[in-house]
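Every protein chain but one is kept in place in this view of the complex.
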Amino acid sequence: MNVALGDAGIVLALAASLVAAATLVVAQRKADEQLHRTGVRIAWVVVVGAVLSFVALERALITRDFEVLFVFENGSHRTPALYNFATAWAALEGSIVLWGLVLAGYLAVVLTKFRHRVGDPLVSWAIIVMLVVCTFFFGLMLGPADPFQRVTLPPGFVDGPGPNPLLQNNPLMAVHPPMLYLGYVGFTVPFAFALAALITGRVGEGWLVETRRWTLFAWGFLTLGIVFGAWWSYDVLGWGGYWGWDPVENVSFLPWLTGTAYLHSVMIQERRGMLRVWNISLLCATFALTILGTFITRSGVLESVHAFSEGSIGPLFLGFFALIAAVSIGLIGWRGDRLRAPGRIDSPLSREGSFLANNVVFAVFAFVVLLGTVFPLIVEAVRDERISVGVPYFERMSMPVGMVLLFLMAVAPVLPWRKASGELLRHRLEWPAWFGVGCLVLAVMFGARGLTPLIAFALAGFAAGAALRQLALATRRNGWRGLVGRTNGGMIVHLGVILVAVAFAASNSYLRQSEFTLDRGESVEFADATYRYDGLEVESVDEKIVTAALIDVDGELLRPAINQFIVSGMTIGTPDTLGGFTRDVQLALIALPTDDGDSVVLRVTSQPLIAWLWVGGILIAVGTAFSAFPHRLHRRPVEPVSATPGATAEVEARAR
Amino acid sequence: MTERATDASTASFRRQWRWLSWVLMAIIAGAALVIGATGDTGPQTDGERVSELAATIRCPQCRGQSVAESNVTIAREIRADIRERVAAGESDDEIRQVYIDRFGRSVVLTPDAGGFTGLVWVVPVVAAALGLAAVGFAFQRWRAEAAELVAATDEDRDLVERLRRERGSA
Partner (left out) sequence: MARRGALIAALAIAVVTGAFVVLLAVSDSQRTGSVSFEVVGDVAPAFAGNTLDGSHYDLAEQRGDWVVLNFFASWCVGCRVEHPELVEFNERHRETNVQLVAVMFGDTERAARAFFDELGGDWPALVEDTGGIAIDYGVTAVPETLLIAPSGRVIQKWIGANGVTAEELATTIVQAGGPAGD
């Protein structure tokens, strides 16, 4: 029943996307309004099919229907309810079903929001592009990534293996992947509109305004997804790590970088019609990078602790990536002359100039991360040697880039449009600069040492000062409305990013970590705290045996533990953390204590300012939400300053 | 008259204060940085040194994790080995070389700075320089275009005259 339901959903969605796309293309050709509406109705069937397939998958998991292949491979009676629901995306096939669902969700919203404008070629082509993407994903589900194959249960079958124990350890499993997907898949919409604009040649501002909020939404969720991923890593791994510059993490960071650059650069296009080639390229690159990221995560080309199981799905994603890249580059090259704006940026010392510099810096950052990630492949292909490019490389490379970005964050918001004088800059930057110096002095007073982190703190203070200045001015003028709207919400986001950057710099520079072997009752002093081993606690919980060591840390009791999963035999450690506003101490058991727990091997990690990471993440989310707040009611004009030639005549003709 | 004089004097005072403010800022920041740069920031105990070293060596059996991050047996053995070597007084480079000899260059997470692998260090710097150069060229070109546009030609003036006459008469 579940197999039938699921297969039906997939086939329905696939067929509907093909038919709807074809219908819309024909409707365009013939300029047939009625056919357009039919196409849209068929597109809705895609949504129905996607929901059906997801519901079927969850139903199979919840009812433990082991005759469905996915449940046979990943389900179990012993998995607790929440994790069982999350098992849907714990393995490859199910995660594609989730992708399909989110994609269909975005399609549904697009179809609803633009239902009155389906006749418009721009909207129509955007929907067609989205349907083509749907076709790819549902096609995958029908072929190599089919979770709904029927399985004959072997004799004596009792229970399935359940999902990987690493994915049952923490409730964030239910949160992190869906958020990431809301982000990744969300970029499909602005990408679709970008392609539509290129195809129809209408590369003016209309599509921009439509899709800015979509991009912000997707970007916000991608950021949240990444932050939750970091939180999950931190809670689970045991060495105080939250970002490992692992290939899978890096490829989720790449679309974030290009997406951030786009969100800034698009403001220039709105105001002055410039940087259009940049914006379209960034948008297409963001979407292409999400597909590339999915390829790298699922193909096993690069080794990663996060990698899914491999299969034949890798080459298909690579092919899709190549297709997207080819189509985007081709269209941009074809329409290149139309994209070129007639204006120019007057001075590097202006808002436009700083945003152009911003684009370049983000592009370089993305390039460096991508280079470092795939470099082992290049070396292997060219020299047949095996090398590793790991954390030390990325840290050393990202540090100067991060500093430049902090500086830009400080200076750009105070720069006026078109041109700035040194006098103006000095006037506006004075208080932020004092704030930066204040932060630097404070840091030194608190004992921070080391030129690099101190410069980072100073720049962070500088940037925070600029953001706070903007917010102060805005609230003074408009009251609480000074906190919402694009600029002010953006400043709150900046504050969040600054907090994250400071936390990153501090926790990496001042990390103290060491291993100790402690006998029962023995204590050791390390990093301004005393740790005493009090004894072991062993208990049996659900499907695992939990062995916890009781460690007294300056009066607080922590319980780092090791979980042994009975059926699979895997042992997974669970660290325990003493969190604080200024410092986090994390304890982890290295190995299962032998000889009755007379002694344990303990890893102690002490890092400052970890809490600022999560606070910064919350601020980014809040700022993004505030940023989407409508500041003024926008009409939908063709802005004369950036319209394509002849557009004004069009408007006048229509008005007559 | 007196108002303008006081305005002028406050304006010049403000300007002086502003310059003074920036100079003061620079002095304080410089002092703080000098104090900050002279502190000791390296690993303070042997155990920390082991952890730091371990973070740069890749676990041979794992998928990309360092020996500090992984808890599989070989990772623990290597950490124990590092601990012994640190206690024996070997330097960081010597210890890393031991593992390179055993497991190959890919066991170290920092890519080589020389040879073909060194490209991974060089190319980003080159890319950044090229990016900056491109932006610089773009600004130069724009400035040149702006300079061209500034001068009004006689044709422009004639056109404006003609239009004025037409509009005036209409």
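Quick notes on this structure:
We just call them A and B in the order they show up, numbering each chain from 1.
Here, a residue touches a chain if its C-beta (ideal position, glycine included) is under 8 Å from a C-beta of that chain, and two chains touch if they have at least 3 such contacts.
The structure displayed is predicted, hence computed values, not measured ones.
If you put the hidden chain back, the residue from A:Lys30, A:Arg340 or A:Arg383 that touches it is A:Arg340. Note that of A:Thr135, A:Ser299, A:Gln470 or A:Gln607, the residue touching the chain absent from this view is A:Ser299. Residue B:Gln61 is the one among B:Ser9, B:Gln44 or B:Gln61 that touches the chain missing from this view.
Considering the whole complex, the residue from A:Val109, A:Leu349 or A:Ile378 that touches the absent chain is A:Ile378. Within the complete assembly, residues 295-296, 299-301, 303, 310, 314-315, 318, 321-322, 325-326, 329-330, 332-334, 336-337, 339-340, 374, 376-378, 380-381, 386, 388, 594-595 of chain A touch the chain that is not shown. Counting over the whole complex, chain B has residues 58, 60-62, 73-74, 76-78, 80-81, 84, 99, 102-104, 106-107 touching the chain that is not drawn.
Everything below uses one rule, namely that only the chains that are shown with their structure count from here on.
With centres set at the average Cα position, the gap from chain A to chain B is 23 Å. Against chain B, in their complex, chain A makes its touches with residues 237-239, 241, 244, 246-247, 302-305, 307, 344-348, 353, 356-357, 360-361, 363-364, 367-368, 371-372, 375-376, 379, 382-383, 385-393, 397, 426-427, 430, 433-434, 436-437, 440-441, 443-444, 448-451, 454-455, 458, 509, 512-516, 526, 573, 590-591.
The touching residues of chain B, counted against chain A in their complex, run 18, 21-22, 25, 28-29, 32-33, 35-41, 44-45, 47-48, 50-52, 55-56, 58, 62-66, 68-69, 71, 76, 79, 104-112, 116-117, 119-121, 123-124, 127-128, 131-132, 134-135, 138-139, 142, 145-146.
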